Each structure stands twice: as structure tokens, then as C-alpha cells.
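Selected chains from the complex are presented in situ; the others are not included.
Per-chain numbering from 1; labels A and B assigned in written order.
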Amino acid sequence: MPGSYCTADIQKITNCSTSVSSTSASPATEFLELQSLMISTKHDSQQDGGEKNLKQPRKAPLQGMRTCFLKLTSYFSGDMQISAKWVEKQFFLVQLLDWVLRGAAQVMFVNNPLSGLIIFAGLILQNYWWALNGFVGTVFATLSAVILQQNRGAIAAGLYGYNGILVGLLMAVFSNAGDWYWWLLLPNIFMSMMCPIVSSALASINSRWDLPVFTLPFNILVCLHMVATGHFNLYFPQVLIQPRSETPNITWDEIDVPKLFMSVPVGIGQVYGCDNPWTGGIFIISLFISSPITCAHAVLGSAVGMVAGLALAAPFGDIYFGLWGYNCVLACIAIGGMFYALTWQVHLLAIICAFFCAYLGSAIANIMATFGLPSCTWPFCLSALTFLLVTTETKKIFKLPVAKVTYPEKNLGFFWNLKKQWKLEKEKEQQKAVREENIKAVREENIVNEKEKLRIEQRGSREHPQASRET
Amino acid sequence: MPGSYCTADIQKITNCSTSVSSTSASPATEFLELQSLMISTKHDSQQDGGEKNLKQPRKAPLQGMRTCFLKLTSYFSGDMQISAKWVEKQFFLVQLLDWVLRGAAQVMFVNNPLSGLIIFAGLILQNYWWALNGFVGTVFATLSAVILQQNRGAIAAGLYGYNGILVGLLMAVFSNAGDWYWWLLLPNIFMSMMCPIVSSALASINSRWDLPVFTLPFNILVCLHMVATGHFNLYFPQVLIQPRSETPNITWDEIDVPKLFMSVPVGIGQVYGCDNPWTGGIFIISLFISSPITCAHAVLGSAVGMVAGLALAAPFGDIYFGLWGYNCVLACIAIGGMFYALTWQVHLLAIICAFFCAYLGSAIANIMATFGLPSCTWPFCLSALTFLLVTTETKKIFKLPVAKVTYPEKNLGFFWNLKKQWKLEKEKEQQKAVREENIKAVREENIVNEKEKLRIEQRGSREHPQASRET
């Protein structure tokens, strides 16, 4: 099923490429920035479709195709600014759909409606009821933000929707009333509509340290709903979660290696509360479309979580189920190129953050279980915020201003430009210093020369004392 | 009993009106501000005592009485600034009494010693021992603030007393040692004296976002005392509070509608930990004296809490006992006109906040029960702070600077003045723009005219070339 969806999607993209051949300046400049970073992407896709080109001896057509491909890529990868500009002039419902799709993808920091569409496909593959709840949540969260007159740019980037989709999804996931219990939509809508309020309030606090709110509103609101009702509620019962009270039975002989590897995509799926590995795989594709760096860090994070689970003697079942992965996925994406400009030091920091997040995940899960709560994405939020608050005296770990954050590849471009500026400024200062030294030297020379002159004159005047008196 | 008290009170007010007939300028200006808002008040009171006036045909005496009534009202309603100025010049003990009474009323954001007196009457009606503890708490909290040299204006407004009364009251309410256990006064005095320290510390943090501290110091200190001692303490045992462990038995047939309606005043009473509906009724009167808007929102909040309790399948006993109401009462007052200027959007926001607060109340009660703690007014504090942190791009939801907050009616006056200023500035800008356009137009006309002249001259010169040469 996901396969067929993908094909349809690719066809759409192809249609897109033919219809938008007359491009304005912006996409061209954009793909130039991407060009250097998309090399891996190019290679991957050229292996399939570009082999014929390689056989052709002439370079010009090949380059033409490359350019064409990059142009094409720039239309659906990254944050799809062209589509966003086109949508701005459409009816409200079209706009809303764009915002909702972007909101669905923003959970993974991806500002891309196509990724959002693919993610919804993955959700439908997992469970219709959950997908419906997620959709309702995103729609009402976005609408609420519109009613509350929040910043239009932020709404259009889906920044008011991603908490909504998580609230909707996870309220359905953790409900003990079974699927298609329609009353659940009531608290779902209420909590979704509270999302922009909590987001706005948290942003007022976090903005003082130039920090994003991440999924904190979702964490707060879902925990709120779950603990307010609890397992023993008559209308909205929650699944029973209890703290661990005995040593789990862990024997390394029983380990199931294929399942262990499967836990990597499952961990990515668990970001949306999905345990289907195919759904996780679809999510990986949706990440790859928008930003390969994000995709790589997502996979890396999930793997780190799995390893941390094994190291801390977690029951294998939890690891297979992806519970150790999803927080690390988000933390690794956030630190690895999204809010820091990607250098190898930052890459290392992202891995450390993922480990720390896994540790924190276990801790928070145990604490929350005392209240009958799941750990949600608290571990990710807290660990990522901690790592974003770190200050250091090296320029290799450069935190982007939150207002300038887009997606890792573009962030990197921004950082490189900044570095060039720094270099230029340094060179200018050096040149200034050199010039000033030269001027000094020249002046000193002049002074020496004049002294010499004076000395010569004095000598002359001594030799011809009358002459000096005459002058 | 409360009825007799009220009559005495009214007589007192009447005496007051005769004794203070020679007024300075300030009350007059003040009641002008009130005039437009007090219409409902006027009508209510005119139904009883003003009927004779209505029968009189002549308008002048009626207007005179109206003015007189408003003048009278201005002496004991609102924040009673005239009394505050009079108290300033009295002995310390009189000042302290004024501060303590204002402190008692400040729990409900009312800066009015008369309301404070009525509230103490309500407390005495409920339980002598509790009232004593509340009084001791207020006195020592205020004294401690004086010793710590806190801001005199804030002390005089009762802002250092309201946490003290709550600490004193609730420590008595939740004590398991029974009434008249005199040792309890020791931790009571210690905790009350800690109030200004915790208040000052929290204010240092909250002032960065221009937020009040609400009853956070009370929440912190009472929870501190309760969890530090606990149910199994030998000297200061607390009542046993345990988390819910089974589904409550809720059958709608068993609902007791009169009790349900009674839960509205009980909810208001529970702000001070009182479950007597008469006490709640007295509190409503005390609110009405100072500010009808506050009073209306208090009743509304309590009703919202009751509805939310029914919606979330709470045991009926809890609802009847007012546990779902008191947080909503405070939240609804705080948002509905106290810290936001009252518009119908803000009114709606206050209702939403009350719902959110009820939800949060259930959540926090469940969490706190794990530690054997009551939810105190944490839900109110957190929900109100959240709603005060919200930023929006509309001017209809206008958050007053905390330093300008007095009471809803006066806040509204402040907001209207501000709006007028905005309007005037806008008009000025428009006029400027118009003038500048006029000037531009005139200039352009001049230019056109000159061009015309030149053309005419040129034509003339062409026709009489000699003339032009001559000039």
C-alpha cells in the first residue's frame, strides 16, 4: 500500500516538473545552495534513472539533465518555499490544507507539505482511527491559532499544527475506550485548541533564551488529559501504566537480532506513536525528501537509542517496540544540523545528546509511570533544551538564531556565509593593521629623512654659517 | 446569622455616608469613572430602596439622590483609596489592621478592607479555630514583610497578607490533630513569616514577564509543610489523602440538583477552604461590594467548574463539596477583567481559562494525591499564568501592566483612556498624512502652474522672439 502511494506521489512530482518549467529566480538560487549538499542525493537517484546518461559521451546533455534534476528537486525538497508562495494566493481551505500538512511534518522539524502528506499516508497504514484523530487535532490547533490571531508566518509554517497532530494521535493511542469511540473527539478538539495558547505562553518564556518550544505543549496537554481522567475514569479511561516493581528477566541468548534492527524504523515511527515498521519506513522516506541530513540523524538517533537501551538493561520488548528510539530520533535531529550548524563537533554533540536523551527517557518513563503516565516526548524536549542552552567559547559549535532556522542544508549555507563574513572582516582588520603599520613605517622614514635633511642642513650651515643666517 | 451581620454592615455604611458628606475631589472623579459601570449595581439597589424615588415626578431630586448614592458607593466600593489615605496617618496598629483586612480580601484580588472584614465574618461562621489561624497567618505575614523592609505600597495593599491567611487557614484545615491544637500555631507562624520571602523571590522571577505571583507562595509553603510532616507525623499529622484506585460509581439518576446549584457558592467558599454555603454566600457579598465584575466572574467560574466536573465524570461528592469550583473562581476572576481589560473576547477567554483550570485541577489533584497532598490553588496559578503569558496580534485582548492593575472597573477606565489616546494618535497621523498630501498636491499644482507659465512664456517668446532676447 505505501508503495503504490509513493508511485502516485512521484508521478505528481514529474507532472510538477513539466508544468513549472518557466521558473522565477528564487528556486534557481535555492538549488545552487543545495547543489553542494545534495551530492549524495544525486548519486542515489542517478544510479536508477541516470545510468543511460553516463553512457552518453557528450557532457553538455548530462549537465543539462543534472541542472534539470536539481531544479526539479528544489521544487519539492527543503521547505518548498515556491509552493508556500503559490498557496498564499489561494482559497482559505487550500491554505489550511497546506498548513495542516506542514504541521504534520513539523513534528520532525520538516517544513514540507509533501512530507506531511506521506506521513499521513503512513498513519493511515497504521490505524485509520488514529490518523483521523491526528488530522482533527492538526486542523483544530491550526484553526485555533488563526482565531487567536497568532503570527501568520508561524501558522503557515505549520508551527501551530505539530502539537495538534501529536495531541490528537496520542490521545487516541492511550485511550482505553477502544477505536472509534467518538466521544473522544470532544476532549481531542478542546486540547487541540488549547495548543496555540500553551505554545504562545511557552514561547513567551523560551524566547528569552532564544529557544523553540519543541513539543512541550503536546507533552503538557496530553499528560494533562491523561492524568486528569486516568485509568479509572468512566468516560475517558486511559491505558494502565504502572511502575516497574521487579527485576526484568534479561538473557542475552534470547535476543532477536532482526527485531533489534527493525527497532530502528519502529523507533522513528514511535515519534507519532506508531509501532508498524512499514510506517516508520514511510516516515524515513518523507524525511529524506525534505532533507537528507535530517533523515540521516533520525536513523542515527534511533540506533543510538537502541544501543542505550541494551546498555541500561532495558527489557528487550521495550527496545523492539521502539520506546528507546523516538526521543533520541528527535533529539538527534534537533541538535544535528537543525538548531546548530552542522560541523563534525556538532555531529558528535548530537550523538552525545541522543545518549543523554535515552538515559533521560528511562528516568522520565519511571517517574511518569508513578502517575500512570507515558513519558511522551519530555525526554527529547528536556535534553534538547539543555544542549541548546550550552554556551562555549569555540565557534565550531554555532547555535543559529531561532528565527533563521529552516532546514539543515540551508542552515549550513547560512553558517558558511557567516563564516565568510567573519573571514572577510578579519582580513580587513589585518589589512588595516598592515596599512597602519605601513603608514607608520613611512612616517617614521619621513621623520628619519627629515632629520637627515636637517642634519645635512645643519652641517651645511655649520660649514657656511652666513648662508643659514641669511635664510 | 450572616443576615444579621449584613444588616449591621449596611447600617454602618449609612452612617458612613452621613459622616463623610464633605468630600475632597478624588472620590468625585472616581465615581465618575464608576458611573457608567455601576448601572447594574444601581438598578439592583434601587429596586429595594429607590422605588419611592421612581414615583417622584421631578428629575432633579432623583438625580441628586443618584449622585449622592454614587458618592456614597465610592467610599466603600473599589479599592477604598480614601480610607487608605486616612489610615496612612494613623497609629501602626490601625494601619496593621487595615493591611490585614485588605490582605484577607486580596485572595480574591479585592483590595478592600470592608470586604476583608466580611470575609473574616464568613470564616468565623465556618469555624472559629480556622478563622483564628487565618488571622494569625495574615498578621505575621504582614509583620514579616515589614521587618524585611518590603515595598510599603505593596504591604498597604495587602499583597503580603493574602498568602498568610491562606497558609494559616489551610494548615488548620488539613491538620489531622483536630481543632484547638495550639502547637499548630508554631509552624503556622513560621510558614506565615516565610511568605514574604517566598513572595519576594518569586516576584523576582515573575516580574521578568510582568506577571504577579498569585497564590504560589501559599501553594509552595502549605505543600511544604504538609509533605514535610505527612499523615504519619507525631507532632503535626496531616489528613490522609490517597490516589484514586477504582472507578467511582456515577449514576445520573442519583444526582441531587439543589446540591448541584449549592455547589456554586460552596465553590467560592472553598477558595478559603470553607464548605459552608452560607460562608460562600457572604464571600459573594463581599466581592459584590468591591467590584460587581469580579463578583460575576466568581459565580461564573464556580459554575464552569461544576459543569467541567460533570463532563469529566467526577464523583458527585467532590462537585457538591466545591472542589471543582474554587480554582475556576480564581482563574475566571483573574482573566476576566482583573489582569486583562474586559472585552467580550476577554470574557470568552476567561470562560475557556476556567474550563482549562478545571481540567488542570483534576490532573493536579491526581498527581498531588500520590504524595498525600491536596491540589491547593496550583491549578489556578498555573492556568492563569499560562493565559497571561499568551501573546496575540489583536488589541482586543489587552493585558494591563501589573503595576496598573487595580480592580476590573477601574482597569476598564484605564483601557478606555488608552484606546482614546490610540485613536487620537491615529487621527493625528491621518491628519498629518492628509496635510502632507495636500501640501504635495499644492506643490505639484504650483509646479504645473509654473510649467504652464513657462510654456506660455516660451510660446510668447516664440511669438515675440525679440522680447525673449531682450529679457
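The criterion applied here is as follows: contacts are C-beta pairs under 8 Å (C-beta built on N, C-alpha and C of every residue); 3 or more make two chains touch, one makes a residue touch a chain.
Quick caveat, the model's predicted, so the values are computed rather than measured.
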List the number of copies present in the full complex, noting that all chains share one sequence and 2 are shown.
-> 3
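Everything that follows uses one rule, which is that only the chains that are shown with their structure count from here on.
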Subunit A-touching residues of subunit B, taken from the complex the two chains share | 208-209, 244-248, 250, 311-313, 355-356, 359-360, 362-363, 366-367, 370, 385-394
Along subunit A, where are the residues that touch subunit B in the complex?
-> 148-151, 190, 194, 197-198, 200-205, 208, 223-225, 227-230, 232-237, 370-371
